[in-house]
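The complex appears here without one of its protein chains, the remainder shown in place.
We just call them A and B in the order they show up, numbering each chain from 1.
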Amino acid sequence: MIDNPYVPLLFFMTLGLLFAAGSVGAGQLIGPKKANAAKAMPYECGLQPSPKAEEGGRVPIKYYLTAMLFIIFDVESLFLFPFAVAFNQLGLFALVEMVLFVITVFVAYAYVWRRGGLNWD
Amino acid sequence: MTSTGEAWAFWILATVAVVTALVLLLARKAVHAAFGMAASMVALGAIFLAQQAPFLGVVHVFVYSGAVMMLFLFVVMLVGVDHADSLVETLPGQRFWSTVLALGLAALLMTGIGRVNYTGTADLSAVNADPGNVPAMAGLIFGRYVWVFEITSLLLITAAMAGMVLAQRQRLTPKATQREWSERRIRSNTHVAGLPNPGVYARHNAVDTPALQPDGSISALSINRTLKARGQVASPVEHVEAEERIQREITEGRTR
Partner (left out) sequence: MNQEFTMVEINYWAIAPLLVVVAGALIGVLVEAFVARASRHNVQLGVGLVTYLAALVVLLAKSRTEHGLTMGGSVVIDGPSVFLMAVILCFALLSLLVMAERFGGPAADAFTPMGAATPGSDLERSAESAGWGTTEAVPLMMISVVGMMLFVSSGDLLTMFVALEVLSLPLYVLTGLARRRRLLSQEAALKYFLLGSFSSAFFLFGAALLYGYAGSVDIARIALAIGAASPVLDGLLLPGVALVLIGLLFKVGAVPFHAWTPDAYQGAPTPVTGFMAAATKIAAFGAILRLAYVGLSGNRWDWEPALIAIAALTMVIGAVMTVTQTDVKRLLAYSSIAHAGFILVAVMSFDVTGVSGAMFYLVCYGFTTIAAFALVTLVRHEGSEATDLSQWAGLGRRSPVVAGAFAICLLAFAGIPLTSGFTAKFAAFAPAISHGGAAGAWLVVIGVLASAVTAYVYFRIIVTMFFEEGAGDVVAITPSTLTTIAIAIGLVLTILLGVLPGPVLEAATQSAQFLR
């Protein structure tokens, strides 16, 4: 039973769940509960968050663009990982291929940068 | 046969994956669908892990539950968090017939695939020991499928261009710099020292709260035009009152 490779996994999942539940529960149990208007505010200083979620607020598409650009380079890094791990076996050919791949993706980067896609205004 | 542990893991994770995938499909609120997708992807990633494919499992959680999920959330923010699908059928009977056809297709596929019977045990431990899971993947990516790998970069370029072309608004004129603004101010001789700052109160300090003038009236100039247009200007009254309350408490405390 203890040899099963899933046991550590199970152990960690249980530990994670316990920790999460414990932290939330402990706060509920032992924290003082005195409500006032200032505490209900998201920030002590600063603007009220906008757009407000409870009004079904919508945010500009700029955020989405940034997320999408992130994914492009995220996917690139996924390919870098096995390349890096197996670099010793792969040799020069794979290095050349990886460099070509990275150059191609950096062409996209140059395009986005020059177009102003990385500016926030 | 698979080990009991693996079988248990499979049945639990598969149930989670399918149920949450159905949530993704059927939830009326975009947020619920997003949660369904995240859970489904995590369950799938865990299945990959259980199948001795750690790289695939981790990548799955990384890309889908991490990055794609984030995109999904931004879409939710784009359309508004409370946005729900309209359930009006534009084509009469469409939902009925699509359900019938979808179930038919599912039945056909299941009868076909259900007949399949694999023998032997699928075991990756030999490959995972030597050359190792990730190096084996690397061997395929940079070996047999290197061409596919290279061509994939074109997809990434297309994605970048598509995002830029369809969603990034470019400025027609360059944005005025701080220097240009100050020169403009001095030339026109209005608000040469700059516009008044927003209000700073004992209990609050934010750009959406207007400053008060010496006579106690609100200074309209101290608020950004955008916030005004969006109707996001906060009222300073509560802060002033809070301040007065504190003041009162302090004075009361002194006299007590």
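Note that in this section a contact is a pair of C-beta atoms (placed from the backbone, for glycine too) under 8 Å apart; a residue touches a chain by one contact, two chains touch by 3 or more.
What you are looking at is a predicted structure, and each value in this text was computed from that prediction instead of being measured.
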item: Option touching the unshown chain, where B:L124, B:L155 or B:V200 are the choices; value: B:L155
item: Residue ranges of chain A at the interface with the undisplayed chain; value: 86, 89-91, 93-94, 104, 107-108, 110-111, 113-115
item: Missing-chain contacts mapped onto chain B; value: 108-109, 111-119, 130-131, 135-136, 138-139, 142-148, 151-152, 154-155, 157-159, 161-162, 164-170, 172
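Here is the rule we use: only the chains that are shown with their structure count from here on.
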item: Cα-centroid distance, chain A relative to chain B, in whole angstrom; value: 9
item: Residue numbers on chain B that touch chain A, as the complex places them; value: 3, 5-6, 9, 49-50, 55, 59, 62-63, 66-68, 70-71, 74-75, 77-83, 131-132, 134-135, 137-139, 141-142, 146, 149-150, 152-154, 156-157, 159-161, 163-164, 167-168, 170-171, 175, 203-208, 227, 230, 232, 234, 238, 242
item: Partner chain B, residues of chain A touching it in the complex; value: 4, 6, 9, 37-38, 43-48, 50, 53-59, 61-65, 67-72, 74-76, 78-79, 81-83, 85-86, 89-90, 93-94, 97-98, 100-101, 104-105, 107-109, 111-112, 115-117, 121
